[in-house]
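What you see is the complex with one protein chain gone and the rest in place.
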Amino acid sequence: MPGTIAVNLARIAIIIAVLALWEVLSRTGIVNLRLLPSASDTFATLGDLLQRAAVRKDLMVTATEVLAAFALAVPFGAVIGFLVAENRYFADVAKPLLFFAFSIPKSIFLPMFILVFGVGFAQKVGFGFFSTIFIVIMSTTTAVESVKTEHLTVARSYGATRLQTAFRVYLPSMLPVLLEALRISMIFNLTGVILAEMYASRDGIGHQIATWGENFQMKQLLAGVVMVAAIAMTFNELVRWVETRCSHWRT
Amino acid sequence: MSARISATTLRYLIVIGLIALWELLPRTGLIPELFLPSLSSTLVAGWTDAAEYGHALAVTLYEVVVSMAFACGGGILLGAIVGSLPRPRVLIMPMVSSLYAVPLVILYPVFTVWLGIGSESKIAFASIYGFLPTMLATAAGIQTIDPQLLLAARSMGATLSQRLVHVIIPAAIPTVLSGLRVGGALVIVGVVVSEMLISSAGIGYLISRYRTILDSPHVFAGVLLVLFLAIAFNAAIRWIERKAAIWQTGTRAGQANDEIASSAMQPAT
Amino acid sequence: ADTIRVGLPTKTYWPTTIAETAVRQKLFEKEGIQAELTVYRSGAETFEGMAAGAADIILDPPSLVSAGRKKGVMSRIVANAAMGNFGWQLMVPTKSTLDVKDLNGKKVAITAAGSGSDLLALWTIQDKKIDFTRVPVGGGGLVPNLLAGNVEAAVVYSPLSFQISKSGEAKTILDYATAVPPNLTAGWIVLDKFADAKPQMVQKAVNALYGAVAFMRANRDVTVKLIAELYEMPPEIASLEYDNTIMKLETGGDMGAPNTNAAVQLSLDLAKLGGLKDIVPVEDVISAKFKPVPTKP
Amino acid sequence: MGGNAMQPLANVTPLKPPARAGAIEVNNVGQVFKTRSQDVVALEDVSLEIKPGRFVVLVGPSGCGKSTLLMMMAGLRQQTSGTITINGAPIPQPDPDRVGVVFQEASLFPWLTAEDNVEFPLALRGVPKAERRAKAQDALKLVGLDGFGKRHPHELSGGMKQRVSIARGLVQDPPVLLMDEPFAALDEQTRMTMGDELLRIWAATGKTVVFVTHSLTEAVYLADEVIVMSARPGRIVDHLQVQLPRPRTYEMLSGDAFGSLRDRIWRHIRKSA
Partner (left out) sequence: MGGNAMQPLANVTPLKPPARAGAIEVNNVGQVFKTRSQDVVALEDVSLEIKPGRFVVLVGPSGCGKSTLLMMMAGLRQQTSGTITINGAPIPQPDPDRVGVVFQEASLFPWLTAEDNVEFPLALRGVPKAERRAKAQDALKLVGLDGFGKRHPHELSGGMKQRVSIARGLVQDPPVLLMDEPFAALDEQTRMTMGDELLRIWAATGKTVVFVTHSLTEAVYLADEVIVMSARPGRIVDHLQVQLPRPRTYEMLSGDAFGSLRDRIWRHIRKSA
């Protein structure tokens, strides 16, 4: 694919342009340097922070929690979402309820998680799971609903079992929608875990970010945000990689 | 079928069960009232300060409606454009979703510096928050469109905007609708959360204020209002879904009615 | 050894310095217990943490204890930690010419409605007989919004207050540490159940904590270095924090002291300004059973 | 069909020895579709009996209900009234061990290559990879798509897609094979070759085939029996036995017997269209 190189170059160009704009905005004082430290300062701070063993440990803690929550939420949510889409009865019962649950600001329930799990790994993973599962369910349901009937008829005529239909017809037709859902879910997951860390914690990068934010340590705050964004983007790229491998059949 | 209770009945039973639990769990002391005040005390709290909540609801509602227009309108439009142009799609989509990965909540306080602490910053925040799922879902939905349909439209001289309005959006309707569902719900959450963080009006502000003084019945009275917003929004979406049902023929979502008809004739499994 | 879980309202707040000092000077160990520190995001959330069973001893103002009792969370202040709002200041941008009186009709940033900063803002309104709009902007929003001009003034707490006056970005027009009459702003709190079940644990914990206060008073350099490290701030700011807050903290903590009840009452009266309706009698909020015996390092 | 004899495209051994019986009985079957505006009676009182191993062709004007009848025989749609049995038992849901279907629209899975599409029914049954690959290759060769196995549907022409779909129907080797206008998108030459291949497989395996076509020549050329349906509501208006000897040859097409059968069907169609 010769286009890939051009696309990647274009992407890098855009990133550089954004960073340059950031640098110029703060250096020229168009925005207050205290309110928006320059890109170079932020990245220098990021370097400093990454030197610290404590920060690296926090990152590891957060990454572990995020992965654990994600690994739990995605299969769980996908199965429930699938059931909701597949079984009209279940759908009629659960869909509105799930939707309401989704529309409540989840942070209200943080104290309950402490009530059940105490403060620590389980509480943060639990809240990450809780923040993610609804979006996974809802996206899976959508994805399932976009499957073409004629393909289902073909599979049915060959006596495909439910499981076979799921894996051989639903999954491939839903893939683009599903992968997009995966990205969004990851973002919810990350936000959930970080919120839980900010709320009450002994470690984790979210905890650090909360402190930096409250002390108006903008350089550290931005560097922390960049760190979190980097984690998310890495994951994003991973999904994209899967995507390009799986949807080559599309024109 | 007859042995089973209807889905709606079961749903109401579940809701009633949840309501009963809400009343009973705090009353029996299984959950401290600090974390979950009983429904009755929540209602009493809401009722005694109905004027205050009414005013807050008006503020929140205004912010939600405006953000909804930006998030959903913009999300569908941009998602449709980006999703239907292959080049911008590969270029922009990953960047957009990466951008979304930036935990905006953390930056919200900084955000207010530029947009002020009034409704504008809430609307901006909630719009961005709800915009992305709508856009991503729309763009992804568009990728699943039968290319033959686009070809046919092109052959009839449909301009890009005509293809968008007459082909791409209708064909992507099921996906777009669920994107809307997610996006709209996030707009509500986004407005409330940003009000909770920084504001002096709205339901989120009330929740946050009462929480600071550990007044949990008043907190949950606010949550209840948010829930009502969600119910209203859900009703709106359902209405659109019914209107759009006709468009969805050819996919699972659209043929649900057919399925009922044909499965009713099959022996119960 | 038994572990006591200490709940702290924010990372960069003096209780964290106390607890960290106690840990680093091995004062808990000397008492034969272990400590586990958890930092929350505000006083209310710390209190919820204790109510949820995730913290055994926390630092919070009396108002929360009072509100908690009305909600079925039975706890009491077992040790007096501070009798003033040290480091809390009403600040305006350096270029501003506004004085406290001039804030009439203006906007003043506070962290959250009903929080400590809100109470101080309300107290200002009452005491100076002016009126202004309190704008809750969250901890992270105080300085940005002040500097951006979204508000005319802000109620800022340490070390932020020291930091921005040092950097020349803002100046103080009212220092609450001196302006507000002495009242019991914060104390160490435990659940009644915990105090009944493990009184020795509570005793040992307060011993260690007040041992830490004593240690800090005696070891300026070590403490300034610790503050600088915890707060991630330059030593100058840490010194200011040391001189203006740490040195002002209660060293005895005895809730049985004669002036205590009045101080608690004043604190609750202040909280009433912030809309607190759940006021219980002072006697229900405090417990004089644990007089701290500072642990020697 | 044209008039020249020709050889099979590929020399493939029959997929299986003569298979299990495939009797079909349709009794007083009706089908009513409920649409938003009104109810559509697609089929009315259709009865017919197909003996195992027969090659039956279904013809009738566009929209008369041929596809609908096939869908019901496949268990993919339930009749509104009447009964359908395959080998004596009703078919409340698709049963690939009894009935295979080649759909009117190719309905290939766009995410699978041609060969993966053909392997699909075998994969569902857990046939080992090597075996199903071999069978898929044979089936693709049979439909003249040797060497196109690795292409995705969107890289194939209309006729090629249809042939992949036929290969997918053949590869599962059920006793009853229902084919809905399988050759509609093929040129005459390919169509003839495929017709001969189909007859060869049918003869070798003893399958029952129900075949829908619009070509009356093709109908008579292939069939043991031709069933003629009338326009809406679909009814059976004629059921012809084609007594021409087998194997059929292209010379027969110009014979009188052939012509008169063809004319008889034509008159029905003309009347009802």
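Each chain carries a letter (A, B, C and D) given by its place in the written order, and its residues are counted from 1.
Keep in mind that, in the parts below, a residue touches a chain if its C-beta (ideal position, glycine included) is under 8 Å from a C-beta of that chain, and two chains touch if they have at least 3 such contacts.
Computed from a predicted model, the values in this text were never measured in an experiment.
Screening B:L104, B:A171 or B:A201 against the full complex identifies B:A171 as the residue touching the chain left out. For the options D:R191, D:R235 or D:R248, the residue in contact with the chain missing from this view is D:R191.
For the chain left out of this panel, the touching residue among D:I24, D:V46, D:V59 or D:V171 is D:V59. If you put the missing chain back, the residues of chain D touching it would be 2, 4, 6, 33, 35-37, 40, 59-67, 104-105, 150-151, 155-160, 163, 180-181, 184-191, 193, 214-216, 266, 269-270, 273.
Hidden from this view is one chain, which touches chain B at 146, 148-149, 151-158, 162, 166-167, 170-171, 173, 246-250, 254-255.
We adopt the following convention: only the chains that are shown with their structure count from here on.
Among the remaining chains, D is positioned farthest from chain B, on the basis of C-alpha centroids. Across all inter-chain contacts, the pair with the most C-beta pairs is A-B. Put simply, the C-alpha centre of chain A and that of chain B have 17 angstrom between them. In this assembly, the C-alpha centroid of chain B lies 48 Å from the C-alpha centroid of chain D. Residue positions of chain B with contacts to 2 or more other chains are 32, 34-35, 109-110, 113, 147. Each of the following residues of chain A touches two or more other chains: 35, 111-112, 115, 173, 198, 210, 213, 221, 247, 250-251.
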